[in-house]
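Note that one protein chain is taken out, while the other chains of the complex remain in position.
Each chain gets a letter, A, B and C, in the order it is written, and its residues are counted from 1.
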Amino acid sequence: MTTVAAKPATMAQALTRALRDAMAADPAVHVLGEDVGALGGVFRVTDGLAKEFGEDRCTDTPLAEAGILGTAVGMAMYGLRPVVEMQFDAFAYPAFEQVVSHVTKMRNRTRGRMPLPLTIRVPYGGGIGGVEHHSDSSEAYYMATPGLHVVTPATVADAYGLLRASIASDDPVVFLEPKRLYWSKDAWNPEEPAPVEPVGRAVVRRSGRSATLITYGPSLAVCMEAAEAARAEGWDLEVVDLRSLVPFDDETVCASVRRTGRAVVVHESGSFGGPGGEIAARVTERCFHHLEAPVLRVAGFDIPYPPPMLERHHLPGVDRILDAVGRLQWEAES
Amino acid sequence: MTTVAAKPATMAQALTRALRDAMAADPAVHVLGEDVGALGGVFRVTDGLAKEFGEDRCTDTPLAEAGILGTAVGMAMYGLRPVVEMQFDAFAYPAFEQVVSHVTKMRNRTRGRMPLPLTIRVPYGGGIGGVEHHSDSSEAYYMATPGLHVVTPATVADAYGLLRASIASDDPVVFLEPKRLYWSKDAWNPEEPAPVEPVGRAVVRRSGRSATLITYGPSLAVCMEAAEAARAEGWDLEVVDLRSLVPFDDETVCASVRRTGRAVVVHESGSFGGPGGEIAARVTERCFHHLEAPVLRVAGFDIPYPPPMLERHHLPGVDRILDAVGRLQWEAES
Amino acid sequence: MTVMEQRGAYRPTPPPAWQPRTDPAPLLPDAEPYRVLGTEAAAHADPELLRTLHARLVRGRRYNTQATALTKQGRLAVYPSSTGQEACEIAAALALEERDWLFPSYRDTLAVVARGVDPVEALTLLRGDWHTGYDPYEHRVAPLSTPLATQLPHAVGLAHAARLKGDDVVALAMVGDGGTSEGDFHEALNFAAVWQAPVVFLVQNNGFAISVPLAKQTAAPSLAHKAVGYGMPGRLVDGNDAVAVHEVLSDAVRRARGGGGPTLVEAVTYRVEAHTNADDATRYRGDAEVETWRRHDPIDLLERELTDRGLLGEDAARAVREDAEAMAADLRARMNRDPELDPMDLFAHVYAEPTPHLREQRALLRAELEAAAEAESGNEPGTGTGPEGTRR
Partner (left out) sequence: MTVMEQRGAYRPTPPPAWQPRTDPAPLLPDAEPYRVLGTEAAAHADPELLRTLHARLVRGRRYNTQATALTKQGRLAVYPSSTGQEACEIAAALALEERDWLFPSYRDTLAVVARGVDPVEALTLLRGDWHTGYDPYEHRVAPLSTPLATQLPHAVGLAHAARLKGDDVVALAMVGDGGTSEGDFHEALNFAAVWQAPVVFLVQNNGFAISVPLAKQTAAPSLAHKAVGYGMPGRLVDGNDAVAVHEVLSDAVRRARGGGGPTLVEAVTYRVEAHTNADDATRYRGDAEVETWRRHDPIDLLERELTDRGLLGEDAARAVREDAEAMAADLRARMNRDPELDPMDLFAHVYAEPTPHLREQRALLRAELEAAAEAESGNEPGTGTGPEGTRR
């Protein structure tokens, strides 16, 4: 293989490449969804796949999400490895019964005889000026459903690696693609993608000693920026990117929090009943005596996602994160 | 009104009475669902309503949950006050898109012009030997959806009072009925029901000084039993019944935890991404310096709900609660 | 007497005594879409109706081009144009009485405006200042909203409720060819037929669901053929023939109003523009096909009829154009003003009363905004109002 120098690629391109490589590597991989064929998907993530692999491998379905996922279940029962595209987060809800009542239960129901290796790709989150129903963060629903893996990349390289790993997984995966990162760029060499590891490991994106920001997907970049800005306040923040909400990497997260003694969970999803509650609770259970302050949460408000012109007030920003860090009872330390 | 002495009534009877009284008081109240008419519902909660109020007020619908809730939305848009019955927890999932994308968003979308006063009754939880898909605890999904109230009674009197309050509410309510309490009995006077207060207040069901058990619905009785058993270990447990998960009564819960310094959240729902994470996180945020130990959770396992013959291993029981109480770092105190 | 009793409760009978519960024959659509313009029937069309339809269609077309232009200027987040489909949009609005209700799909801004909603308020969703700009009760128009087919059961429920209350109200619900594949379409039509609710379902079959052509959406002889499976009549109509659509919808509305139950109308039309301004239609269809349809333009069809019958003089035609231009100018002017927004509105209508939890979050935002305002007035102005721009 000739070595190609890393050059900037977008997350969307890395995802396309992951699908293409997965399809080339395994004829059982089939892509299906609305507009995934000639159009290449509304975000162009499936661009070129129908042409390269034929419409039987990359199929435009009728417009019915429960039907898409339901038929994908049947395809997986017959040994295929379907990758389903839901066009937007809020348009995955019609398929919710199939997720909760079958996708996540078939393996267990049959004592492992009928696994369902399928991947449900869901563009999610806000920050793109989308109108109502185009900016939902639905991860809380999927986290609360045993039997699923819930994966979300925050970098271009992870978009490739985690999607390959998800498709290769013998368990069903909800793969959440942060919409606002689709056009984010990063130096990345498609010819030498990082080795594809199984999902389940968080990664420390920035080391620090004062406090840990625990985050994922669309909020990683905001946290990195906040960590940079925090230096002016004398705080040296560590940033952990979860990469998968299920499996949850307690080891990496707790090792960080035990070191820093303080933590803030940051995500776009609403806070009430959202991922941050689980994360804060389990970190507290495991690190109670290391904590100088309660684990705080910076999250979207508990409101319907706002219209485009107001979304910046809703999304966790650098200032809101720094305000939370400021509330981590620094006096207590001295 | 003649005074009738309180005699034992079941929770199912109290719910029936609440529906009947609500329908009698307000002609806008309409009941609809599968088998709610002649049969009176599979749990007989709507027994007699079609006869008393006619089939137009208590209507057997075609078998389609999204259709039931979707038409109820339209009825509420026209000024009715629909009370929808979902036959079992897992059979409410087909209606999930209507819940998330419309029921909870209509008022906000229209700046308050189009409120949707509707109640979605969902028999939920296990402990009744139900086969697969008949024992789900789905409250985590509803909690994570802003715009809903999420209410669940644990006593016969509350079944009446909270259902009346839910139907009277101008906001949409998911009313979760603990299946295994349907036939539980309590002295209750239907002619003198407790005054109907708006939802949103938790209640201390048992006072204690050692630690607080925070619970709701089907787990209240188990917690009361655990509190009784705990006396043998020298623990004097307080038990808080939340009654509504949304609105959440931080005041009552935190007052208790600040007094006792220790807390365990108990529910049937799975723990990962479940209600307990939110509760533990928010209690910790608010009471950190009063806590002698992390807030622990005793919950269902994070597995598909087990088959009837194994469910007792899954459900939080007295021993598991006492084990958790035992882990609340009692040494630290002395 | 209950709804069911009125209709005579069905009791199962063993096959020896079996008979169809309704006669299917009258429910089936004709083999050809119904047309008036360009046929002999056109001669009988009311001149006033022809003129009204023409003026409204021209205005509608102008609205579409103006709204599309506004997206280019960044004044709208997105606009799904109904150019080529104006006959359906306008006829749908005109077939209803004032007391009736319209349930539009996300593409039907034009029908909403034709119903009387302020042209700017109808664009709120797509402009992005709020979700719904108009009061649904003012003109009895359900909120424009994107989840496909979900408005159909709402229409059924509302019509059913109106009937139970004894009100003489019909609901007309619009959906696209793609939307007919959703489960909600099925459930809504079934409830409507069982309840004999006064609803009319209008499917605009414009050939595509974004990039997906009808052949990948359904294998049915026509979408109107779906009606028989619910026990309601299906009607097929040329969706570019405003007179025909108006007649078929008016008939269906009349039928519903008279207690005859729901009707499914398929209007065969074409989406001449791309799905939205953000779409690239060349990826999935060729110019030739679009051209065929441009030659069957709904406004041209009407104008030909009006001219042939000498019903549209030079002056009248100019007046129609000027009226449309005035509407467009007004729309431009009003859309070019920034809407006034209060971020605190985010918390105002989630519940009738905010929960204690929301009150906390509202206080947080208020504090942030106040801090930002202070920082702005004290320091350099114009550093933005979002949390990101205001800390230091």
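FYI, a contact is a pair of C-beta atoms (placed from the backbone, for glycine too) under 8 Å apart; a residue touches a chain by one contact, two chains touch by 3 or more.
Because the structure is a prediction, the values reported are computed rather than measured.
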{"item": "Omitted chain - touching chains that are shown", "value": "A, B, C"}
{"item": "Identified contact with the non-displayed chain, of A:T46, A:Q98 or A:S269", "value": "A:Q98"}
{"item": "Of C:P47, C:P221 or C:G313, the residue in touch with the unshown chain", "value": "C:P221"}
{"item": "Per the touch definition above, residue among C:P15, C:G74 or C:G378 touching the missing chain", "value": "C:P15"}
{"item": "Sites on chain B contacted by the missing partner chain, in the whole complex", "value": "34-35, 37-40, 42, 60-67, 90-91, 93-94, 129-134, 229, 232, 272, 301-304, 306-310, 312-314, 317-320, 322-323"}
{"item": "Touching residues on chain A - with respect to the absent chain", "value": "30, 54-56, 61-62, 64, 66-67, 69-80, 82, 94, 97-98, 101-102, 105-115, 146-147, 149, 169-171, 200, 246-251"}
{"item": "Missing-chain contacts mapped onto chain C", "value": "4, 7, 9-16, 18-24, 27-28, 31-33, 35, 38, 181-187, 190, 193-194, 196, 206-208, 213-222, 225-232, 238-241, 261, 268, 270, 289, 292-293, 295-296"}
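Going forward, only the chains that are shown with their structure count from here on.
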{"item": "Farthest chain (mean CA position) relative to chain B", "value": "C"}
{"item": "Whole-Å separation of chain centres (CA-atom averages), chain B against chain C", "value": "39"}
{"item": "Shared-contact residues (touching 2 or more other chains) in chain B", "value": "66, 94, 97, 101, 105, 108-109, 146-147, 246, 248"}
{"item": "Shared interface positions of chain C, touching two or more other chains", "value": "130-131, 145, 147, 183-184, 345, 350, 357"}
